[in-house]
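Let me begin by presenting the structure, written as structure tokens, before commenting on it.
Left out: one protein chain. Kept in place: all the others.
Up next, chain A:
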Amino acid sequence: MKKHLIPAAVLTLVMLVFFTVIYPVAVWGIAQFSPNSGKGEIIEHEGRHHYANIGQSFIRDDYFWSRPSAVDYNAGGSGGSNKGPSNEEYLASVQARIDTFLSHNPGMDKSQVPVDLITASGSGLDPHISIQAAEVQVARVARKRNLPEDTVSELVASQAEKPLLGIFGPARINVLKLNLALDELR
């Protein structure tokens, strides 16, 4: 073991230089050519900047709501609820979310409420909702904004993101982009 100790330590140091300096600097160098130089995709809007990939909390009735979040969309951290599927307390909170949604969206039947709107995401920062989750909010948003429902519906359709190459994975809508586009309608 003694025979190996010094060579092992030196080998560790040279490999450390290679794998934690040269490799990441090379990746960093290439990332400078990526959108926004590797600092995350940013949307500039009225003097503020937003991250396209980081969801935001939307709870006002004149905006499309985001999904519930275990960390209130504070991206300083991240986290899911980690509640088990049979946890009574958790199921009660899901029921409460359904009730809240229905009370803010009168005339909506609960069979229309998609499950992503009443469950928290894994990261707590999910930037997306399903297409249906946007559609069930159209009536409320249109009413609050005094816009024709058709206009808002068209906006939702135009913001819908198709599956990758049209065939892989789910369709979805970025809530932040949708709400920014909604503000533009005025």
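As a working rule, a contact is a pair of C-beta atoms (placed from the backbone, for glycine too) under 8 Å apart; a residue touches a chain by one contact, two chains touch by 3 or more; residues count from 1.
The criterion applied here is as follows: contacts and distances are computed from a predicted model.
Between the listed names "Acyl carrier protein", "Small RNA 2'-O-methyltransferase", "Potassium-transporting ATPase potassium-binding subunit" or "Sugar ABC transporter permease", the UniProt record for the complex's undisplayed chain reads "Potassium-transporting ATPase potassium-binding subunit".
Interface with the hidden chain, as seen from chain A, comprises residues 1, 4-5, 7-12, 14-16, 18-20, 23-24, 26-28, 30-31, 34-35, 37-41, 45, 48-60, 63, 67, 73-88, 90-91, 94-95, 98, 110-116, 118-130, 132, 163-164, 166-172, 176, 179-180, 183.
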